[in-house]
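With one protein chain withheld, the remaining protein chains of the complex are depicted in position.
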Amino acid sequence: MTDEKPSEAEKPEEKKAEAAKPEAAKPADAAKPADAAKPAAPAAAAPKPAAKAPEPVIPATAGKFEQFLKEHGIPSERLPLSLTIETIAVSGDVLQSALRLLRNSSEVQLDLLLTVSGVESNDTFDSVYHLWSYSNLDELVIKVLVKKSDVPEGDLPAVPSIANFWSAANWHERETYDLMGIRYANHPYMRRILNPWDWEGYPLRRDYKQLVDSLNDKNPHSMR
Amino acid sequence: MATEIQEIDLKTDEMIINMGPQHPATHGVLRLLLTLDGETVKHTEPVLGHLHRGQEWQGQNRTWFQYQALIDRVDYLSGMFTSWAMARACEEIDGTVVPPRAEYLRVMVSEMNRITSHLLWLGTYLIDLGAMFGFPFYPFREREKLFDLFEEIAGQRMMFNYIRIGGVVRDPKPEWLDKLKRFLDEFPDRIDEYETIVTQNPIFLKRTKDVGILTQAVAKDYGVTGPCIRSSGIPLDLRRTKPYSVYPELKFDVITFDKEGDTWDRYMARILEMRQSIEIIRQCIDKLPSGDIMGKKQMAGMRIKAGEGFSAVESPRGILGCYVISGGGEKALRFRWRNPSFCNLAILPELLKGCPLSDIMAIFGSIDVILPDVDR
Amino acid sequence: MFSNGDEIFKISRLTIVWLAGIFTIVWMVCWGLGIALPMLLTSQLGDKAALTNEILRAATPVIAILVFIPINAMFMVLIERRALALWTVRKGPNRVGPDGNFQTAADAVKLLLKEDITPTGADAVMHTFAPILFFAPSVFGAVPLLAAVTNNHPLFHVLNLPTGIFFVLAAGALPVVALVMAGWASNNKYSLVGGLRSAAQAISYEIPLVLSLITVCLMAGTLDLVKITEQQAGGILNWNLLGGGALTGLNNALAGGGAKALATSYFMGPISYVCAGLLVISLIISFWLYLTGACAEINRIPFDLPEAESELVSGYNTEYSGMKFAIFFLAEFTNLFVVSSITTVMFLGGGDNPIPPYILNNIPGIPQMVAAIRDSYFCSTLHIINPETFFATLWVIAKVYGLVIFAVLIRGTLPRFRIDQLMAFGWKRLIPLSLIVFIIVVFAREFVICHG
Partner (left out) sequence: MANLISRAFGGLNEVRRGLATVFKHTFREPITKNYPDEMPDLAPHFRGRLALTVNPETGDHLCISCKQCERVCPDKCIEITSHKSPETNKLELIDFKIDHGLCMFCGLCTEVCPTLCIINTNDFEMADYSRESLIYDLKKLTLSQDESAFYFDRKEMPLPKPKPAKPAPAAAAGAAAKPADAKPADAKPADAKPADADAKTVEVKKPEIKDDAKPEVKTEEAKADAKPEPKAETKPEAKTDEPKADEPKA
């Protein structure tokens, strides 16, 4: 709060000149969640003393679905991210078979695909699948992590598409492609869905620069 | 009619019509690229994004405190639910304990919001079906009454900013509860009135019965939620199946129909949900405990612990999910909305195949899609 | 119950003021052109004025209609909006003029001043002619009705045709061409679909409409509108709505004819009674058929598919603006008025008082009042009020606007059909039904002396 906010707010008229600043500041803030929390802690001690609690610690025992996938020969890895929902990471190669299995097997029946989201973290692009069930209470989060170092220069990270056998994923994958720039291989209709088809860049990426155009430009009388 | 034309095997050209983005019945700005054979729809391609406002981007570039004021705009007809979904996700990450009074108030205002949302749907749906000049005003009349109550408690009629991370922002006065009770007493009669005009009207029945049948298989494949899928016989109501907040303490049933749902079933499901919401609000008023209403300090530099969380609430249109990744700072690392309208709209091309032009509106209206919710 | 008395009072006042204004203006025009001016000319010029007077007499009704249609449409739009506001618990237009009285006049001025647009790629000639072609029949179609609705006022004698209803129906079938023209010439797919829909719909619904009217003509034995009206005189039991004269015997019996009158009319005993009952039912069904068909014919709401707003934006008139749109608008409301007038003449006894004379004349005060009006200076000397037609016209006005309000009520309640359902409804339900009714009437009327 104290480190970047006032500078940003006090000189709004300079914001255009420093257009890159928020973007620059954000990765720094986001890069190391733990670090970001620590320098903030002394300053923020006043408003929020609860900051003393560190990262959530997750028991590293294998979850139900991880076990299930292992039994069927699909390697997965539990991620220590959420306290309540089991989060596992699978590799892109086995994603389709894993989801097919989870969806169709009579044991788990994770047949409600809530969303497919794209997340950019420090060194990976994640494609996140939230799976629920129409018939029971199970929840599962599957992540496909694509290392940034693996993505060729000028190319998009690729994840196999599941839209061919699961229609719910169709638009979500298009949206993730549109906003986060993750290419879903073999998607039936890989086009931008929310932005215009000729939009440049992927708005939710950290390195995205907002276009300045005549319409959204600063009004000389406005104080934005 | 259409099938007869095909049997005679006339040579007909397909006609491509752009329905929207500026069309009286697309509830906002949706563009449907229709391929028509006569008046029969061959193929539909929805073109989205005319209302895209970058809500997720804004979530990542505003502080938590600021973003709370913006999310009512995600689904402007059910702002309480968007607020609630975000609040729940953040509370889940943060471990905030919400006071029971706040939880009851949340349930109350959300159910009120569900009623307003369904009322608006009812009015606009009848407009879609052509009853343009009389009936649609009646639901809006009751909706305005609820909005008056919202205005009193939240400050504005639609952009509430009422449910916050940790609780709710203002405690209602006893008079407010009395007003609400009075409204609840007269509202069932009003629903009866709507039903007298609409439910058994022969033209309405003709327009809606056996139109736009949504089979369970298709619905599951597309991840449809909300009244649409409940009317198709799948009892997925988060308030019951995965109860959150104080819903376990309230008495109500999941409304489902046994068969494959057509348009009329979806209409009926919403009518019944309104009646159900009345009962839920009544129970909440009776059980409303005293105490605090806020479990987390509301201030400009509010922070959420690092972590990620997904929370879902049962909005009037289906499961409204919010996936939050927090880095522990003032801003979120990633906001992701799972919008019921977005997912439900995806079945539109499936439902429209082979139906006449007039049914587009009957079917599209019955899914109850809000375009800002689709485009964010 | 009457918590809304204020609004009801306002709307009644508005109605009375407007109607009084409209008909005073129209009647003053007619009187001035058809009575006062010829009287003046005759007194000044003597026989030399005969030709001028003839021309004036012939021109009077047409000018009257041309004066009447725009202001009447203004009033109808206003009353429609006010009535819908009343039924949707609103206030309606109440800003322009006292209590919103001039709202539609202002709207009309706005429409006339708006830019007239012909879309790119449109067929400009047809685009321009379509509204005219749409509007003209509603003017000419209304002409023969004038004599009937004014109880054969001498001014409008000239217009009475022996085949009146036939002419009205023929004129009423013309606008379809205009709609198709408008739809095609607009170079807009929505308009095209709207125009084609309107053609299909009008052709389908013309049949039950005409059949139901033919039923009435069959009962009356004539196509002459004036004669049909005159036959129905004498109270509600004589109206075509209730059996097309099948209850005349009952009426005569009640009027004092006793059992003898009954026996004359229902000469076959029980069979006649049964047939009279059948006729009553048939004619009521015919009435309903006519209303339904007429709604479809003039694109009112359960059948407003050609301009279905939520589907086709605005159908055939999507691309119209300004003056041309105003003419469409005008014609639509005039059509509603014409259809209501036909219903009044054909089914509701025209200018007939629903209370039979044998009751009315026994009410104290009424005969004296009528006599007083008849003997007054206005009637006898200036011929401003013709006692034969004055009350009849009042009744016609009440009936016609009652039907208009009913159409508004329907508009405020019902959703719209789908096009294939509309066709199925027309061809599979209405046409067979109207044929059945027709056949029943053909046979049943042999056993009853109607209008006797």
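Going by the order they are written in, the chains are A, B and C; count residues from 1 in each one.
Keep in mind that, in the parts below, a residue touches a chain if its C-beta (ideal position, glycine included) is under 8 Å from a C-beta of that chain, and two chains touch if they have at least 3 such contacts.
Computed from a predicted structure; not experimentally measured.
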Absent-chain contact - pick from C:N53, C:T88 or C:Q421: C:T88
Residue touching the undisplayed chain, where the options are B:D171, B:E249 or B:E350: B:D171
Touching residues on subunit C - with respect to the absent chain: 1-4, 7-8, 85-91, 94, 409-410, 412-414, 429
Absent chain, residues of subunit B that touch it: 62-63, 65-67, 69-70, 96-97, 134-135, 141, 144, 148, 151-156, 159, 161, 166-167, 169-173, 193, 196-198, 200-203, 292-300
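Operating definition for what follows: only the chains that are shown with their structure count from here on.
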Category of the chain touch graph - line, ring, star, complete, other: line
Chain pair, most C-beta pairs within the contact cut-off: A-B
Approximate Å spacing (C-alpha centroids) for the pair subunit A, subunit B: 25
Inter-centroid spacing, subunit C versus subunit B (mean Cα positions, whole Å): 46
Set of subunit A residues in contact with two or more other chains: none
Overlap residues in subunit B, where contacts from two or more other chains coincide: none
Subunit B residues within the subunit A interface of the complex: 48-49, 52, 54, 56-57, 60-61, 92, 94-95, 220-223, 225, 234, 236, 241-242, 297, 299-303, 305-310, 312, 319, 321, 323, 325-331, 333-334, 336, 338, 342-343, 345-346, 375-376
Subunit A to subunit B touching residues, read off their complex: 1, 5, 22, 26, 29-30, 33-34, 36-37, 40, 44, 47-48, 50-51, 53, 55-56, 81-85, 111-115, 117, 119-121, 128, 130, 134, 137, 139, 141, 166-168, 170-172, 175, 179, 192-196, 203-204
List of subunit C residues in touch with subunit B within their complex: 84, 87-90, 189-190, 193, 301-302, 304-305, 308-311, 313, 411-421, 423
